[in-house]
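What you see is the complex with one protein chain gone and the rest in place.
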Amino acid sequence: MAELRLEHVYKTYKGNVEAVIDLNLSVRDGEFLALLGPSGCGKTSTLRMIVGLEEITKGKIYIGERVVNNLEPKDRNVALAFETYALYPPLTIRENISFCLRAKNISSEKIERKVNDVASMLGIEDILDRKPGEIGGGQKQRVSLARALVRDPEVLLLDEPLSHLDAAQRAHMRTELKRLHAEIRRTTILVTHDQLEAVAMAERIAVMNFGVLQQVGTFDEVYLNPANEFVAGFVGEPPMNFLICEPKSEGDDLFLIGLDGSFRLKLIPKLRMKVLEKKPKTIKLGIRPIHIEISKTPGQNGKLELPANVFTFEFLGEEGQVVAKVGQQEVLAMTPPSMRLTMNENIWLQMHTEFTYLFDGETGVSLLY
Amino acid sequence: MQTIRRRFRSILGDLFLLSYFLFALFPILWMFLISFKKTEELYTTTFFFHPTTENYRIITIGESYVQGTGTFRPDFPKYFLNSIIQSSAAVLVSLIVGVPAAYAFARFKFKGKEDLAFTFLSFRFAPEFTVLIPLAILYRKIGLYNTYYGIIWVFQLITLPLLIWVMRGYFEDISPEIEQAAMTDGYSWWQVFWKIMLPIVKPGLAASALLAFVFAWNNFIFPLILGGAEVQTVTVSALSFLSSEQAYYNRMAAACVIASIPEIVLALSIQRYLIRGLSFGAVKG
Amino acid sequence: MAKVKLENITKTFGNVVAVNNLSLEIEDGEFMVLLGPSGAGKTTTLKLISGNETPEKGLIYIGNRIVNPLEPQQRNVAMAFESYALYPHFTVYENLAFPLKAPGRNYSTQQIDNRVKEVAELLNITPLLSRAPAHLSGGQRQRVSLGRALVRDPDILLLDEPISHLDAKLRHRMRAEFKAISSRIKTTILYVTHDYLEAMSLPDRVAIIDHGTLHQVGSPEDVFRRPANIFVASLLGQPKINLIKCRISTEDGKICFTGLNGGVRLLTNDYIRDRVLKTNLDHVIIGIRPFNMIPVDEVHENETIISGKVYVYERLGTRGILTFSVENQNFDLITPISMDFKIDAPVNVKIDVNEIMIFDPTTEKNIFID
Partner (left out) sequence: MSSGNTSEQINTKIVRPPILVRMRPYLIIAPALLMLIGILYPFGMGVYYSFTSYRLTRPVPTFIGLGNYIAMIKDPGFLHSTYVTFAYAIGATVIELTLGMIVALLLDRESLLSKILQTTLIFPMMIAPVIGTLLWKLMMQPSVGILKPALALIGIHGVEWAADPKTALPSVILIDIWIYTPFAALLLLAGLRALPREPFEAARVDGASLWFTLRNLTFPMLTPIIIIVVLFRFMDSLKMFDVIYAMTGGGPGDTLMTYQLKAYYNSFMYMNLSAGLPYTIVLWAVIYFVSQQLVKYWSKAQRRAAGYN
């Protein structure tokens, strides 16, 4: 069991493609951290540097107190469950799991016991003598986990563990992985592009984009006060809407004027103070689809409100989904199952004030920090 | 992370690789070398000599010289032409007959398909004399002995199985849905074959045709048995250099160099598709 | 534009029955979705209509013409394939123009050019026209495949899982976009998918099939509110509908369902009582949709409550999914994001009794549908 620390880690591939830029990240002992970001954001390169499958261009990686930069993967006492499971096709499941033990010529009774323990923990005792080709996706996932855990690693790394499973298996494995971590309390890093997985399983989430760490925090920190526009747009499904507008103060009130005058919003004191302090030229108003209430008549109860026009409406069983146009900009919102909207009907989007976010138009940095 | 042991192992590996390629390439280089040696210097020098192109001149323009029992005009260009005509004609026939058959094997289901395909493959492995001996009799009876048609026909044993199996692999790589889409778009199966299937497999088709050409060109046993003087190929003629008392090794080397140039060029041009051709589509290069 | 009728169609591959005595009618100009899990015979049904597959039994009518003996090119059907099946050696422009150049269709080169440009505009792939398919992203390939089917005016437009291979974000956007486009396409459309969201949002009617047999045909709302059987009910909605096997008993004139050996007791209203009495069953399977179950802190007496233990709680962006177990059977319910639950903590869940569905345990049929 060990803490994992990355200090000023860089990874530059041939033709100076900067995959990871000045990454500082520490994962507490026994913590479940998710490394979340779109494909090509450097999360896989980071994972491969920790495991030792990629050279570290600059910076240090500590596991516990040891610097592991120059250690072979096998000497780092880390284990990796591959995205494509990477099982050994010609070997049986038992041989797959015991591969690393046999490579270190440990006694065969000890190997037998360790394999059976980890197999029962993951519920795959009955397929130990089958071949990788003959088992399903969920089972393959468990075998690759068993192979990682049988070595009793200090750090367990999961590379997009659920991306090749179908929806039902994915939901099931999410709960299994969460319970497994609760059982083994091993420092675990989950690399994924699917924010549902990260949110559902990990205690803390590190969001990366273009090789740069955007924000690290629990789900609430990352979801409820995102550090910048990217994190706000990436975490949360369906993604946050952004409306480009400009601040204009009239007397001691501050208004946000929508692109081409499509809307005028009076800011509440808390937000006005932040805007006056940071003085951004343009602002992106962020609002999540679930924090928008649709009303067919202009409201009076002083909530922040945007006039809009229905572009498409979809009835989806448990809820509805509407894409409305505020001037030229599109806003996606959810509707209760009973509501029905028709093409280019006029509606008013009422926003919960405590869930409206403001970002600097140029830098995308949140103004609420 | 390059440990000492790993670097030592890679040097050892490179050494072994160099020695293998020395073993593989030196003979070709040496052949090329002595094809420029004068006859006098043949026995006295090894690497340092006055290069001359007389050997190439003699075997190409041709010159009669006394050789034991009679004059012998090694008109090498004629043999070279024979090889080109016979090999390319054989490949052409196989293309016309084999490619549609390969398409049928790849796409259609009909009785006895796999046995038929396997019979074609078994021709490739059958010892040549099982068919050469009967053909020797048959050809003399129906006058195909020592004719282009005879050789082109027997070359089918080499070119047809190769083209059928390799092209079958290429056709099977194309998703059936592309054909279904084209037919749904309003084209009959023939137009789909002509406008969609053939253009897609064109590179593979060209490569396997060239490979079939090389195998036909390199064949020695068929023209030896079924071909007389008129249709002699380069491979059969190369041997005749040795039978003369005054062994003109340098001229033989020159003949070998000229005989090998087409293959080397072809091999380089179809590098990417070689694997498939060599393994009859069993290994996807 | 034409009506499509399948009459007792059966198609087998070896000993696998892909389509089993299927009869289905799609009205002229109607947008119908064929929904079913993978391997249900959806794609085979499309290929039977397009002519790429031939049925062993049954008749296929397009308009009022029997088309069984006709080859695909004689049926004036357009199809967008699940694997997109673009012609790799043609540019996007040539892919779109290819159907218009087919024999028997005399379009002038000018007409072809206009038509291709018009469809490219509709699907905003105009900048891609000179590219080769290999250099397109998944979303772009999907649009070109759709464009190739839309470029002519076929009797029927067949779409095979057009957007299921895109990543989640792009899929949501493409679904909304397709909704906008479909209103402007004036032809009979048969759209195949395994994603129930597409079946809910896009078509006039949904046909649900599994193992080649038709379970139900109806409007999206009709199929969602009144599923014909348990299979249809569990196919629509994520997470799946919760099913509880219950014994029927009468208590002072009211019907009471008791299940999970006492774990749940539901007193029903009169409408349900009359229906249940008519079926004279002693056991039923009741179905409760996750959004009809609400976790509560205090318990009032006239509410129906199930109490269990939290198995696991997952917060998924817009909402939480609580999985709780009663008598080691797991149930899922949807919660607002703000709630939080600890593993193995006790939880009381209120059920909206009027929204429950009732199925016959043997035939699995919905007892409200006769």
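Letters are used for the chains, namely A, B and C, taken in the order the chains are written, and counting of residues starts over at 1 for each.
We adopt the following convention: contacts are C-beta pairs under 8 Å (C-beta built on N, C-alpha and C of every residue); 3 or more make two chains touch, one makes a residue touch a chain.
All figures in this text were calculated on a predicted structure; none of them were measured in a lab.
**Student:** Which shown chains does the hidden chain touch?
**Tutor:** A, B, C
**Student:** Could you tell which one of B:I59, B:I151, B:I164 or B:A182 touches the chain left off the display?
**Tutor:** With B:I59, B:I151, B:I164 or B:A182 as choices, the missing chain is touched by B:I164.
**Student:** Quick one: which of A:A2, A:V51 or A:L180 touches the chain that's been left out?
**Tutor:** For the chain that is not drawn, the touching residue is A:V51.
**Student:** Given the full complex, what residues of subunit C touch the hidden partner chain?
**Tutor:** Counting over the whole complex, subunit C touches the hidden chain at residues 5, 7-8, 54, 57-59, 61, 64, 66, 68-69, 71.
**Student:** Write the list of subunit A residues that the hidden chain touches.
**Tutor:** 51-53, 72-75, 78-80, 82-91, 95, 99-100, 102-104, 130-134, 147, 151
**Student:** Residue-wise, where is subunit B in contact with the chain that is not depicted?
**Tutor:** Contacting residues on subunit B, toward the hidden partner: 9-10, 13-14, 16-18, 20-21, 23-25, 27-28, 30-31, 34, 42-43, 46, 96-98, 100-101, 103-105, 108-110, 116, 119-120, 122-123, 125-131, 133-138, 153, 156-157, 160, 164, 189, 214, 217-221, 225, 234-235, 238-239, 241-242, 249, 252-253, 256, 259-260, 263-264, 266-268, 271, 274-275, 278-279, 282-285.
Heads up, the rule we're going with is that only the chains that are shown with their structure count from here on.
**Student:** What is the distance, in whole Å, between the centres of subunit A and subunit B, each centre taken as the mean of its C-alpha atoms?
**Tutor:** Measuring from centre to centre gives 58 Å for this pair.
**Student:** Subunit B: which residues touch two or more other chains?
**Tutor:** none
**Student:** Please output the residues of subunit B touching subunit C within their complex, sorted ascending.
**Tutor:** Where subunit B meets subunit C, its residues are 175, 177-178, 180-189, 191, 196, 199-200.
**Student:** Provide the residue numbers of subunit A that touch subunit C in the complex, in ascending order.
**Tutor:** So the residues of subunit A in touch with subunit C come to 167, 171, 174-175, 178-179, 182, 194-196, 199-200, 219, 223, 235-239, 288-290, 311-312, 314-318, 321, 323, 334, 337.
**Student:** What does subunit C use to touch subunit A in their complex?
**Tutor:** 168-169, 172, 175-177, 179-180, 196-197, 200-202, 220-221, 224, 236-239, 289-291, 311-312, 314-319, 323, 334, 337, 343
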